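Heads up, one of the protein chains got dropped from this complex, but the rest are sitting where they should.
Chains here go by letter, A, B and C, matching the order in which they are written, and residues are numbered from 1 within each.
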Amino acid sequence: MTATRRTRKASYVSESFRSQGIMKLLHARITRVENGFVEISAKNRTELTQQDGLVHAGVLATLMDSAGGYAVLSLLPPKSRVLAVEFKINFMRPASGDLIRGLGKVKRIGKKIAVCELQATVRKNKAWTSCAWGSQTVYCIRPGDAIG
Amino acid sequence: MTATRRTRKASYVSESFRSQGIMKLLHARITRVENGFVEISAKNRTELTQQDGLVHAGVLATLMDSAGGYAVLSLLPPKSRVLAVEFKINFMRPASGDLIRGLGKVKRIGKKIAVCELQATVRKNKAWTSCAWGSQTVYCIRPGDAIG
Amino acid sequence: MTATRRTRKASYVSESFRSQGIMKLLHARITRVENGFVEISAKNRTELTQQDGLVHAGVLATLMDSAGGYAVLSLLPPKSRVLAVEFKINFMRPASGDLIRGLGKVKRIGKKIAVCELQATVRKNKAWTSCAWGSQTVYCIRPGDAIG
Partner (left out) sequence: MTATRRTRKASYVSESFRSQGIMKLLHARITRVENGFVEISAKNRTELTQQDGLVHAGVLATLMDSAGGYAVLSLLPPKSRVLAVEFKINFMRPASGDLIRGLGKVKRIGKKIAVCELQATVRKNKAWTSCAWGSQTVYCIRPGDAIG
């Protein structure tokens, strides 16, 4: 893939990302786009917490789900669409720190179905910890496909 | 369970709910608390959407996860705590409408592990549709238990 | 649906079932076929157990997965095929008893993607207990569809 095509793809993903109202609400930014891999970052703040002051599991899930969806989109031709079929997330460690990341990596992509590995990490005292890990099924609609 | 005890329990759940920063950010309110069942509601708005204008899967997951956790908490003695071990959600229909609900119902509760059924519904033109459905494992810490 | 069409559908499902080598190995039989619902039964025996003498989680999963797949197939036109995309199962109670059942019920069916609720029950002293519960995504290939 040439640098130009990669840039075009990244900008296509970024454009879609900017249209997600929830990402603005979470102050989330897309911080890495590669082929089949996307990273989304957000500063932690009181507005993202559950009752014990940790980042709410649903916030982690939101960042992870978008990261996975865009990781799939990064491998599809322009004007494709993706839909989350399902995801499953294990919460492995308490999520506390100043910066949160949702990561999505494509493990397998077929004509209609893609599978992603999802992860969430938090930064505390400059060290990153993996606090959630999961899997996601994504339905791919390429231009010209009927909607499933 | 007497009316007094039920009210005390509901107020214990509501108090914890009010301490979740994310629920304020989502403008979510707890609208039903029964033994082993909780409903959380939020008005839909642009801030909750993904790129197609539908409610973001992560927003549904956030409401569902809290509903499940509080459904478990409603069955535990005061000063207990709950932690999400994992959840898995299938997104069955597009989530569009003016009101969103996350529902959690306890299917099984043991000494340490509870299992919940989760659901999300949306109201459109006064009709409710189930748009997401899933399962959740919750770890229960009763007063005096060591933290797992 | 007329009685004739229902019988034809049941016989289509049963025929496919008989071609599953694993069902013979487990001595499993299909004991109920309705539109969108299938039940598979097997006698418990030492050959199906894990180290504590309970039914192995994978045996429950096998019965549940086939039940879900056939529940979907029961709603599709003849010569359709189904593929398991994923399943997730919570094991809620120890599985001990003399008879085991895997149950699959379709919750939602679209053009390509169906979602099933799965359950496993065991009979002990003539009483049935639900020991596992889960969800499954099934990919539907109708006659004439490209394989996804």
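The rule we apply is simple: a residue touches a chain if its C-beta (ideal position, glycine included) is under 8 Å from a C-beta of that chain, and two chains touch if they have at least 3 such contacts.
Values in this document were obtained by computation on a predicted structure and should not be read as measured data.
**Q** So which shown chains sit in contact with the chain we cannot see?
**A** Even though it is not drawn, that chain still touches A, B, C.
**Q** Among C:A10, C:V33 or C:V59, which residue is in touch with the absent chain?
**A** Counting the whole complex, the residue in contact with the absent chain is C:V59.
**Q** Using the touch definition from the top, which of B:F37, B:Y70 or B:Y139 touches the missing chain?
**A** Candidates B:F37, B:Y70 or B:Y139; residue touching the omitted chain: B:Y139.
**Q** Quickly run down the residues of chain B that touch the omitted chain.
**A** 85-86, 88, 110-113, 135, 137, 139, 146, 148
**Q** Which residue numbers on chain A touch the omitted chain?
**A** These residues of chain A touch the chain that is not shown: 88, 90, 92-93, 107-108, 115, 133-135, 137.
**Q** Residues on chain C that touch the omitted chain in the whole complex?
**A** Its contact residues with the unshown chain are 16-17, 19-22, 24-25, 45-52, 56-59, 61-66, 81, 83-91, 134.
Simple rule for what comes next: only the chains that are shown with their structure count from here on.
**Q** Same residues or different residues where chain B meets chain C? The copies count as same if more than half of the interface numbers are shared.
**A** The interface of chain B with chain C is built from mostly shared positions.
**Q** Give, as an integer number of Å, the spacing between the C-alpha centres of chain B and chain A.
**A** 23
**Q** Quick one: report the Å distance separating chain A from chain C, using the average Cα coordinate of each chain.
**A** About 33 Å separates the centre of chain A from that of chain C.
**Q** Two or more other chains in contact with one residue: find those residues in chain C.
**A** Correct list: 88, 135, 137.
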